[in-house]
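The other protein chains are all here in position, but one chain of the complex has been omitted.
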């Protein structure tokens, strides 16, 4: 990897389901004025998912996004697509984590790789992730494990992010802000 | 509908279950000093619900509220009861949405109607709604659909609201504030 022209600003956008977090994250990426790459982690397992994915794509239609699929190889896609004149939007870490767990990969190792790729990004990276730990403890052991992994993943990404914003009902609430103005 | 004496201030109060959101919303309505109308959307399907409704009514007892039931016809009740000297408290949108879905009505159309009625309100309207999207994805398809509708409804009401406040452990956190002082 060549010497980065500038290190990328990392933004984590957190929120619940249908909180408007993806829309807010898209706005952040678009506001950079850079080339836009949408890194899609969704994988369609059934008609409901296929419909959601299609709806999301339709929402972005004509807005100048190039879409790259990364249901599993997210670190590699971030490394390959990151560039000084490109804003990456990763939507979302929750579906990626689901895919990693369903594929029975080593979650900690995959997360380590992702964090390294984000840390080495040459342009801005906006990552969308769900808050999933604010309900009753799930009865299902896999759901509990997922909830734990998601919480730890969010903490780890938040720790290296320049900005962390929680979105509720479409409205942003900053949890962490950059010390100085960044792109 | 006659020319409104003044347009109503719209406040959305969001929170989890037992977060103190209804109590906070009641305080906002009471603080207007206007006549108080409590628009109740709850419908009792079983003893647990009947008990909750009775407890809520007891909490309001003797505090000067007139109660109007609106399990389904919420837009109509908001239009009919809204008046310059009346503060409306709608408690809550989550139960109303549940009723709309159980009655197999067209959710988008019902929400469109509600938003029009809120936008045309002649006095202040305070609406209470739940955040329900911060847990693990529900296994049940109806629960997933409900979660999606609730999230979108909250976003749409928040977009037209003058003030949006999240309540946690009885404590308010403003997500959106009016530009200028309002009633």
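Should a chain be cited, it is by its letter among A and B, assigned in written order, with residues numbered from 1 in that chain.
The definition used in the following text is that a residue touches a chain if its C-beta (ideal position, glycine included) is under 8 Å from a C-beta of that chain, and two chains touch if they have at least 3 such contacts.
All values reported here derive from a predicted model rather than from experimental measurement.
Peer 1: Pick out which of B:13, B:28, B:75 or B:136 touches the chain that's been left out of the picture.
Peer 2: Considering all chains, including the one not shown, the answer is B:136.
Peer 1: Give me the subunit A residues in contact with the hidden chain, please.
Peer 2: 12, 14, 16, 131-137, 141, 144, 147-148, 150-152, 154-155, 157-159, 164, 166, 173, 175-176
Peer 1: Across the whole complex, list the residues on subunit B that are touched by the chain not included here.
Peer 2: Counting over the whole complex, subunit B touches the hidden chain at residues 15-20, 48, 131-136, 138, 143, 146-147, 168-171, 173.
Definition applied: only the chains that are shown with their structure count from here on.
Peer 1: In whole angstrom, what separates the CA-based centres of subunit A and subunit B?
Peer 2: 32
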